[in-house]
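Report on the following structure.
Missing here: one protein chain of the complex. Every other protein chain is in place.
Moving on, here comes chain A:
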Amino acid sequence: MVRFKHRYLLCEVVSDDPRCRLTLEDRVLGTLVRDTIARVHGTFGAAACSIGFAVRYLNAYTGIVLLRCRKEFYRLVWSALPFITYLENKGHRYPCFLNTLHVGGTIRTCQKFLIQYNRRQLLILLQNCTDEGEREAIQKSVTKSCLLEEESAGEELSDSGGEETAEPME
């Protein structure tokens, strides 16, 4: 069949600084990844990867990024991600790194993985949290997610309980 095949890289931005995630913007991240590929893989890599390259999804609260690239050159993009060491926005530089969680062929498979990953992260947060109010909020989110799983609604979880306790995770 004649169509352009892509690979979707699901990554997480990990940083010590809590302000780093809030300054995430898709254009800033897109130019940062393109410049890093040009540095690491040269003119050839920059040209090959930037044809089908796009930042498809960005969540500033959880730091999840979905990058798209052509199937023939996804390895060049993937190998350039560890060379990203900082995020620069409005003159402020935050050290961070990109952790690749999943590589999928379609957005739907990445979404399914992200839902399962978020459920597992909620349980880990429940174990690590110290405050009683936060514990109740997370338990409520966990039961809600279990109900949703039984209903098999298949919608993505954006949990507010997880955002407040984002710091103890890192």
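The rule is simple: a contact is a pair of C-beta atoms (placed from the backbone, for glycine too) under 8 Å apart; a residue touches a chain by one contact, two chains touch by 3 or more; residues count from 1.
Convention: contacts and distances are computed from a predicted model.
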| query | UniProt names the one chain left off this complex as which of "AP-3 complex subunit delta-1 isoform X1", "Ribonuclease P protein subunit p14", "Septin" or "MTMR9 protein"? | reply | "Ribonuclease P protein subunit p14"
| said: For a quick check of understanding: of A:40, A:54, A:126 or A:142, which residue touches the chain that isn't displayed? | reply: A:40
| Residues of chain A in contact with the chain that isn't shown? | 38-45, 79
